[in-house]
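Excluded from the complex is one protein chain; the other protein chains are retained at their positions.
For reference, chains read A and B in written order, and residue numbers begin at 1 within each chain.
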Amino acid sequence: MVYDNPDDVKIGLEVHVQLNKLKTKLFCGCSTDYHNSDPNSHVCPVCLGLPGSLPVINERAVEFAIKIGLALNCSIVEQTQFHRKNYYYPDLPKGFQTTQYDYPIAGNGKIVIEGEDGERVIRITRAHMEEDPGRLQHIGNIERSKGTLINYNRSGMALIEIVSEPDMRSPKEARRYLDKLRSILDYLDVFNGDLEGAMRVDANVSVFNGQRVEVKNISSFKGAERALLYEIMRQKNHIRRGGTITMETRHFDEARGVTLSMRTKEEEHDYRYFPEPDLVPLRVADRVPEVIKTLPELPDAKKERFMKEYNIADMHARALTIEIKVANFYEEVVSKVDPKVAAVWVADILKGELNYRDLTIDAFRVEDIVDVMELVIANSITEQSGVEIIRTVLDHGGKPQDIINKKGLLKVEDNIVAKAVEEAIAQNPEAVADYRAGKEKSLNFIVGKVMQKTKGRADAREARERLIEKLKE
Amino acid sequence: MAAWTDISGIRQKIADSSAEEVTASYIDIIGKSKINGFTTLWDEAINVARDIDANSHDGPLAGVPIAIKENISTKGISTTCSSKILQGYVPPYDAHVIERLKEAGAVILGKTNMDEFAMGTSTESSYYGPTLNPWDPSRVPGGSSGGSAAVVAAGEAPVSLGSDTGGSVRCPAAFCGTVGLKPTYGCISRYGLISYANSLEQIGPLATNVADIAAIMEVVAGHDPRDSTSINKENTYIDALAEGVEGMRIGVPEEYLSHGIDEKVEKLVWDSIHTFEDLGASYENVSLPHTRYALAAYYIIAMSEASSNLARFDGTRYGFCAEGDNWHLMASKTRAEGFGAEVKRRILLGTYALSAGYQDKYYLKALKVRTLVKQDFERALANVDVLMGPTMPTPAFRIGEKIGDPLSLYMSDVNTVPINLAGVPSISVPCGFADNMPVGLQITGTHFDEKTIMKAAYNFEQNTEHHKKRPPEVA
Partner (left out) sequence: MITKEEVEHVGWLARIDISDDESYAYAQKLNSVLDYFGQLDEVDTEDVPPTYHVADIVNVFREDKVQDSMPQEEVLANTEHKHDGNFKAPRII
């Protein structure tokens, strides 16, 4: 397996996942439901770092972390503890971040993605728990700002930081890794990826076996791909011009699509990690057996099962299992209709229409797609009408039956079409004569008459074919 | 009313008159104070006392006035750790111990002076100026809970709360002639106690007698789910006092009676031990061989933790704030101007001890020595019930005497800090006078065996007169 990677691009990703499906923050009882709330309305002495306040670990956050570790094929550490990472920044109300250091809760894992040349294994170095800082908003831009506004609603949210080895070879692979990661996390029901800031990415990139550069401040998957494309191009150009790449941290400017060097005195770090005296150790090993029981079937396993159980193509099985909601939707559908047909309708048609509208599967009801498919299978409506019903439901709402009635999409019965054809021929002798004399266009006129008589419910192509047949007699 | 009244005396007084009258009389005494023990008086105190009267509050401390150290958070009452950097900070919440005291009906009189951020042994480094020792105003009251000890000694409050990181309750108790308890680590919730060195410290009560210490412990000790290091263990305090000390085995660590101890202090300690013998106890010499390294280990750990604990004071959310062209400069100016000299020294040393390249030499090494110190106690306490020695090697020193020399100040903690490293409980009780200044006997026990050391202290107190002597102004 040799993939042409002459530039030796190596990409590793650090992904911060916010466990926003928890009800409360990592170390205090403040609600995680702060999106769309007033600034500093979801804070307490603990997450505001008030003097004298103390942290207590959210038990479910630890369960989520173990679950994620297991799903990423990691080994789970026997015992761990939280450390303080000491540095000063206005979004950090205690002057340190509570995080994990030498014993991350999970490590040595892997996930498989579709690489440029087949399957590629991306090794997971570690996954550890930490707290989210508050949110800063610069008045003006960061370099020439007049001041900073600080909102601590996000402060103390539970994060899992998932660190990969530099096993990705292109921005596209990085994107696929991120998609796969999100898919797994979706399955675990630990986070809602649609919420702002739910997944944040830092990347490290090197080319030609050179020094690695860290790119921070990437806030979307699309952004990750763009940031990496830019950074790889920048490094290559720099080397071609005779420069050398030095280890540094750069920020991605999403608006301009470029990475900027941020070397300042503040970047010289000595984090002085030490164990958090206010938290006692976690004997994680004790909890693994019960968490294993809660582990759902994961995307890869589900895909395999779909192929076997429903006898559908690899491509369909993959498309149906990326999102857990789509997979569940499909399984409900196949309890009522043929799995192979269902795969086409759900994976190709419905997902296509949803993607086009930037909608999720939540926008469509199982019973509606079942109705549509049953009508198509019974030959009561055309495939075209089926698609039209789906579009109408998505754009205007309503039930398929009402749409069929309203739009008159039901295919008309054979005898009605046949009767209309005969009447049309009998009532329009001139047009018939013209056609027979070689004037092809006059057939259109007769087809129009058939459509009029059936009030448009006949299939135009079918009407034309029947007419041609009849006029040969 | 008479100063130096104990809790049972106060309860009698309340029954005869009212909680309001008791509180008013303390406010009156405090108003005439010359020792600078209180930093803030709570203007609601008298109203709280009135409510207690009006509702016939029947809590165990109903109407009992209490003074609280400046580093314990009190909702609506300024809590500054006697530091400029917390100037104007008013906590929006009560510490766990304050919640419990309020429930029990105690009346918070106000906040007491301390060494800035509890870093000291003399209460001289306070932003509010030094507290004076009621026995001799030219001397320090000890520290860091100097205000809490001095106000009790001066009769300005019957009981108080302090905090003890390396002796900060026991030292001022000894210097001011009061009783002071440092409970087992994990015995009292630290929720709301502003951290100096969080792996070492505990809140502890100060009073004129052991029974009052027990009464406060009944209220403030116990499990709190908001402090992960708070241990869920049943413990009784008042009941323990009824028993005698016959058959009690006392260990006298030779290291606590060696180098640097005042001869008069040493004699008082031996006199005390002989008193215990008279009461049916026996003693033997024991050794805590790592004591001489405990001081260095203690300071490294305390300073390291402090450097991180005090990082939150950056001028952004509360307290003093300096001008600065950008946030980092603002923070470093705020901290340069807001912290006093000793606090800055300790933050710098702690930062250094944790920094890359030095962490193993200082911080990690100190934690290993901590293990050895802890094992010393386990070994010694396997054969005896309690350890006894002088709380402080000398009586209270003069104000200004040790101010320019941090090391000599650190040295005076030599007998108190090992106990915090081991996390065991320890109580200081008055055991006599040297040059007219009080001296404290330190009694130390095993984890969560407050019962035994309080029983020893109580029996000693019942059979001696030292604790009945008052400072000149009060008598």
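The definition used in the following text is that a contact is a pair of C-beta atoms (placed from the backbone, for glycine too) under 8 Å apart; a residue touches a chain by one contact, two chains touch by 3 or more.
Just so it is clear, the structure is predicted and the values come from calculations on it, not from any experiment.
Within the whole complex, touches from the chain that is not shown fall on A, B.
Contact with the undisplayed chain is limited, among A:E59, A:D194 or A:E440, to A:E59. Within the full complex, the residue among A:T125, A:S145, A:N192 or A:N428 touching the omitted chain is A:S145.
The residue touching the chain not shown here, chosen from A:L48, A:L228 or A:V450, is A:L48. Those residues of chain B that touch the chain absent from the view are 88-90, 92, 185-186, 199, 225, 228-229, 231, 290, 293, 296-297, 299-300, 307, 311, 314, 316-319, 321, 324-333, 335-336, 339, 344-345, 347-349, 351-353, 355, 361-362, 364-372, 374, 406-407, 410, 421-423. Chain A meets the missing chain through residues 22-24, 27-31, 38-45, 48, 56-62, 79, 81, 88-90, 136-139, 142-143, 145-152, 264-266, 270, 272, 275, 277, 279-283, 286.
Convention: only the chains that are shown with their structure count from here on.
Remark: chain A and chain B have CA centroids separated by 57 Å (rounded to whole angstrom). Taken together, the chain A residues at the contact with chain B in this complex read 45, 48-57, 84, 86, 88, 90, 93-96, 148, 150, 265-266, 270, 272, 274, 277-280. For chain B in complex with chain A, the touching residues are 71-73, 79, 81, 86, 89, 91-93, 95, 190-195, 198-199, 225-229, 304-305, 307-308, 310-314, 316-318, 327-328, 331, 351, 354-356, 359, 363.
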